[in-house]
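Right, I'll just put the structure down here and ask away after.
Note that one protein chain is taken out, while the other chains of the complex remain in position.
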Amino acid sequence: MTESTRSRALAHVGSVELFTPTPDESLEFFTAILAMDRVGQRGDSVFLHAWDDYERFTVKLTAAATSGVGRTYLRAAGPDSLSGLVDRLEATGRAGRWVDDELGIGAAYLVDDPDGHEIGLYWETERYVAPPELRPALKNQAARFPGRGANVRRLDHVNYLAADIAPNAGFLADGLGAMLTEQIATVDGPPAAVWFTLSDKTYDLVYSADWTGSHGRLHHVAFATDTREDILRAADVCLENGIHIETGPHKHAIQQTFFLYVWEPGGNRIELCNAGARLMLAPDWPAVTWTPEERAKGQAWGLQTIPTFHTHGTPPVDVGE
Amino acid sequence: MTESTRSRALAHVGSVELFTPTPDESLEFFTAILAMDRVGQRGDSVFLHAWDDYERFTVKLTAAATSGVGRTYLRAAGPDSLSGLVDRLEATGRAGRWVDDELGIGAAYLVDDPDGHEIGLYWETERYVAPPELRPALKNQAARFPGRGANVRRLDHVNYLAADIAPNAGFLADGLGAMLTEQIATVDGPPAAVWFTLSDKTYDLVYSADWTGSHGRLHHVAFATDTREDILRAADVCLENGIHIETGPHKHAIQQTFFLYVWEPGGNRIELCNAGARLMLAPDWPAVTWTPEERAKGQAWGLQTIPTFHTHGTPPVDVGE
Amino acid sequence: MTESTRSRALAHVGSVELFTPTPDESLEFFTAILAMDRVGQRGDSVFLHAWDDYERFTVKLTAAATSGVGRTYLRAAGPDSLSGLVDRLEATGRAGRWVDDELGIGAAYLVDDPDGHEIGLYWETERYVAPPELRPALKNQAARFPGRGANVRRLDHVNYLAADIAPNAGFLADGLGAMLTEQIATVDGPPAAVWFTLSDKTYDLVYSADWTGSHGRLHHVAFATDTREDILRAADVCLENGIHIETGPHKHAIQQTFFLYVWEPGGNRIELCNAGARLMLAPDWPAVTWTPEERAKGQAWGLQTIPTFHTHGTPPVDVGE
Partner (left out) sequence: MTESTRSRALAHVGSVELFTPTPDESLEFFTAILAMDRVGQRGDSVFLHAWDDYERFTVKLTAAATSGVGRTYLRAAGPDSLSGLVDRLEATGRAGRWVDDELGIGAAYLVDDPDGHEIGLYWETERYVAPPELRPALKNQAARFPGRGANVRRLDHVNYLAADIAPNAGFLADGLGAMLTEQIATVDGPPAAVWFTLSDKTYDLVYSADWTGSHGRLHHVAFATDTREDILRAADVCLENGIHIETGPHKHAIQQTFFLYVWEPGGNRIELCNAGARLMLAPDWPAVTWTPEERAKGQAWGLQTIPTFHTHGTPPVDVGE
């Protein structure tokens, strides 16, 4: 896993499904605080769109008995890339199945990562068309700038928890052709966390060790804002609206992301993030490995990581968390 | 040129050479104002490195009789991509030649675009290693954050002037596999300007019409800052240091870039730019075409484009500019 | 007028009345774009409160046949200061009259400046108490942070037009004890504009020459935002909402204010401003005088002042403006 390779068969993370036991409050969070708009509803799910997402939806919010992450959709770089990926997965014993059941998405090939998170690979997509009241002033933007709350521009990344990091990292690298960019080493075991990119962003998919040994859980889903100031303002907005601020705003040492972590009312951890002008332009980036000693220094500007960051995941599990 | 395709054979713009008739003053601009560091010298050229460039150098500043742009280096996505590109160029009658003469770069295949700008395609590169006094506190960063002037993080894009846009756009699309993302249409002629991307940035290479009919000239070279605030501060710094501010800070309607244009002492136009969280994630982006009527509205917030933006290029030509 | 003196008898600008021929649209502008809240209504007037104003209201928006400025309220530094001011005004032949007719304000002494703008001096004021739904999370703040539009924090200054600057400047300096901080000189006449402060802000009240020779008109009313980023975002919000952006965002050379000028739907010019950490701490500041040559350089970063900035005032007058 130290040598990075990338197939570019996948273009980017398209959308993610979140489960919530408090659908009304969660919906209010995504629309009023994050500034997304409702673009559809099916059964227990509401579809939400961030203002500069070119596709039909960004988040599928599904009422459920508990919190957690559902399907994550990854868009292929082209139709041939998608079929190539499927061949590769099937050849390596990781076969999935085709479905065609999602709003705004054509046929999707569903596979589970080794930890049990469901991934949907797709090419065909419905381009978002803003309704008249959300039509942007500038035609190179998906919807009008909302001017409310945190104004998140787009989905940025998904950070899963996994009981065993190594096979999941292998799935991303070998199965999906993602490139490892940074990782946290442990003294004598597998990495404690791995950051992979599909794109020119420095990461799109992350695995952190699930200390409970559970499967299929979520650490957080992140949305990108245009500026760090948007994130500072989001902290004010969360404070005023009673949203639990877990930690931040501050800057990660790893990946140097400027961050704010909050818990949406359903319990899922949400990150607002900004990367400045940092991109992963190198096609042959040697992954950066952080040692436990380096990690002990805390975040970039010295903030110690708070305990819940290592213990809270969704859905919650009953191990004294 | 309306249908976008991308081969991803090229990864990103690597570096660019600028000519200057005032080498000392230009060097002072790039080091004190833009916050680059000197990393080498050969003959009449000084090599400069922006603080988060993973390669050996970002700008090659060459003393010359006049201003303008020299070689632009584009890094391939891999060794096979590079040989594939060369085959493609030679098959389409746009053959170049191999050289191996540049600091920090392996073998490069040189081709001229139809307008005469020299392009160097390469794969092998020397990774930048910071000297002790510039070693960064965070190991995932190339050099330490300078904390001076405009603190530009990396090269962003090159905007050429071309007497005839169409063949150059064709060269980028068909020869290099770049994807057209936005363009300015004219009433009944070829586009007045075209924006192409190699990466997930919304553009890397741009052609604007050269009203003088000259060849091989430069409109501007742009460097990315982490924040819009960095650009506002850069305007203060340029003001204090007598650097000519041509226009901005403001926001482009096209590509929505937050910009500041200044003229470095040698006469070349330099842009400082910030894109926020805007990226070109869609692999099948339908190019946005701006009409003359839309252009007449000025920049995003209504600023009228100043006349020199349409007339000044480097090197200067004697047509009453 | 070159020697500055200040009595500190007045503490700050309290509120201002604006007339609008389009009350519904103007109300929408002040609530949705500037993020003020309605706090009262009387007759044709709606009272609006900016989120950190400690007093009952910030703007009184009055439906009228045309646009323009009504009464400006200035709060005294104390009850004795107010009576001292009244004595001073009456002693210098500028007697006014006491009224007690305003929402949230006790007895006010009304005087007209020489150009005819109505000024109300008062001490007693009703402290703003947020209703439950607007109660702030932090008790040292008047109302909760709105998280919408431009999020203006408070009223900043009022800039009047006056047919003859000198007597109005004299009224501020001698009548009200304000301190001149900056001014624009003309070649051989009276100043073209004067900036006066009552507080530690660098200006609170401004007069600009009214080229039409009219009386009692308004150049603009300004509201302060916490950051320059708020102003950049406000420009996006105005763009999306069809609000006319006259000029900016940019930085004034005079007073160094970061600004955005828009016209509210009723026609009145509104400035959003940010001063950074710049304050007028010196009690003996020698006024800065800008020459016509210095003014010709444009704004701080070189932007040329647009013609309407010199011609548009409210109410409009029929002289070919």
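Should a chain be cited, it is by its letter among A, B and C, assigned in written order, with residues numbered from 1 in that chain.
Keep in mind that, in the parts below, a contact is a pair of C-beta atoms (placed from the backbone, for glycine too) under 8 Å apart; a residue touches a chain by one contact, two chains touch by 3 or more.
Model, not experiment: these values are computed from the prediction.
Asks: Looking at C:62, C:227 or C:247, which makes contact with the chain not pictured?
Replies: Missing-chain contact among the listed residues: C:227.
Asks: Tell me which residue among C:214, C:274 or C:314 touches the hidden chain in the full complex.
Replies: Residue touching the absent chain, from the options given: C:274.
Asks: For the chain that's not shown, point to the residue among B:120, B:149, B:249 or B:267 touching it.
Replies: Once the missing chain is taken into account, the touching residue is B:149.
Asks: Touching the absent chain: which residues on chain B qualify?
Replies: Interface residues of chain B facing the absent chain: 136-138, 144-145, 147-149, 151, 227, 229-230, 233, 236-237, 239-240.
Asks: Counting contacts across the full complex, list the positions on chain C that touch the omitted chain.
Replies: 8, 11-12, 52, 54, 75-78, 138-141, 153-154, 156, 182, 199-201, 224-229, 253-256, 274-279, 281-285, 288, 290, 294, 300
Asks: Using the document's contact rule, name the residues of chain A that touch the chain not shown here.
Replies: 228-229, 232, 235-236, 238-239, 245-251, 258, 300-303
Methods note: only the chains that are shown with their structure count from here on.
Asks: Specify, for the interface formed by the sequence copies chain A and chain B, whether it is same or different in terms of residue numbers shared by both sides, with half as the dividing line.
Replies: At the contact between chain A and chain B, which are copies of one sequence, the residues are largely the same (over half shared).
Asks: Please compute the C-alpha centroid of chain A, do the same for chain C, then give the distance between them in whole Å.
Replies: The computed centroid separation for chain A versus chain C comes out at 46 Å.
Asks: How big is the gap, in whole Å, between where the Cα atoms of chain A centre and where those of chain B centre?
Replies: That gives a centre separation of 31 Å.
Asks: Can you list the chain C residues in contact with two or more other chains?
Replies: 229, 236, 239
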